[in-house]
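What follows is subunit A.
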Amino acid sequence: MSAAPPETDGPDEGSGGGSDPGPEPGRVVLDARDIDRALTRISHEILERNKGSEGLLLLGIPTRGVHLAQRVAAIMSRVEDVDVPVGSLDVTMYRDDLRLRPARALMHTDIPTQGLDGRTVVLVDDVLFSGRTIRAALDAMNDIGRPEAVQLAVLVDRGHRQLPIRADFVGKNLPTSLVEKVAVRLQESDGHDGVTIR
Partner candidate 1 sequence: MRRHLLSAGDLTRDDAQLVLDTAEEMRSLADRPIKKLPALRGRTVVNLFFEDSTRTRISFEAAAKRLSADVINFSAKGSSLSKGESLKDTALTLEAMGADAVVCRHWASGAPHLLAHAGWSRSSVVNAGDGTHEHPTQALLDAFTMTRHLGPLDGRRVAIVGDVLHSRVARSNALLLRTLGAEVTLVAPPTLLPLGIEGWGVETSYDLDAVLPKADVVMMLRVQRERMNAAFFPSVREYSRRYGLDARRMATLQDHAIVMHPGPMIRGMEITADVADSDRSVIVEQVTNGVAVRMAVLYLLLGGSEAAIGGAEDRPSGGGEA
Partner candidate 2 sequence: MSPQTSTYVVRGARVLGGEPTDLVLRDGVVAEVGPGLSAAGAEVVDAEGLVALPGLVDLHTHLREPGREDAETVETGTRAAAMGGFTAVHAMANTAPVADTAGVVEQVWRLGTEAGYCDVQPVGAVTVGLGGERLAELGAMADSAARVRVFSDDGHCVADPVLMRRALEYVKAFDGVVAQHAQEPRLTEGAQMNEGELSGRLGLQGWPAVAEEAIIARDCLLTAHVGSRLHVCHVSTAGSVEIVRWAKSKGWDVTAEACPHHLLLTDELAATYDPIYKVNPPLRSASDVEALRAGLADGTIDIVATDHAPHPHEDKDCEWPAAAFGMLGLETALSIVQQTIVDTGALDWTGVAERMSYAPARIGRLAGHGRPIEVGEPANVVLYDAATTRVVDPADTASLSRNTPYAGRELPGRVVATFLRGRATVLDGKLT
């Protein structure tokens, strides 16, 4: 018997499952071009806010947060010719709902060799919803090192926060009702780019 399917986003982040590669039913709110534009803007904002890339580290939350972090790093490299390290941070074991669901497979954690100490870490995730995934990420980071500062970048902020957490960089604010599902699809994991809501 296998574990529950890996949660690419927090179960509370409502981005839907990850098994259906085809076009999502529902309303498209961001297409490939929109996503690209949003990420480009976020990249600029991060560099602007931090006055360059010095000491920056992008830490994606698997799975799609890691792809987004890699894209942001690529954009930074293209536009500013800087090399920002990218890592991934699995938060499974830090989730507050760990015991509420069957034991889950772990995702990959990969901390760049420079480590977190003294760096400005930008957490990257696809959807910000309740904020619980980000809380878990902050706890997970706590066991790995002591960053100088932590910032948060998300592609979509759909509201409905349950914790005092807000994003520093947002691709798109997307007012939703609790029953709606937001699905982020990326080329790297799903074969195409797009954000839908239904």
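Just so we're on the same page, contacts are C-beta pairs under 8 Å (C-beta built on N, C-alpha and C of every residue); 3 or more make two chains touch, one makes a residue touch a chain; residues count from 1.
Selection criteria: all candidates are chains of the complex that A comes from, given by their letters.
Keep in mind that this is a model prediction, so the values were computed, not measured.
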Legend entry - Candidate number, among 1 or 2, whose chain touches subunit A in this complex: 1
Legend entry - Of all residues in subunit A, those that touch candidate 1 in their complex: 1-4, 90, 93-94, 98-109, 111, 139, 143-145
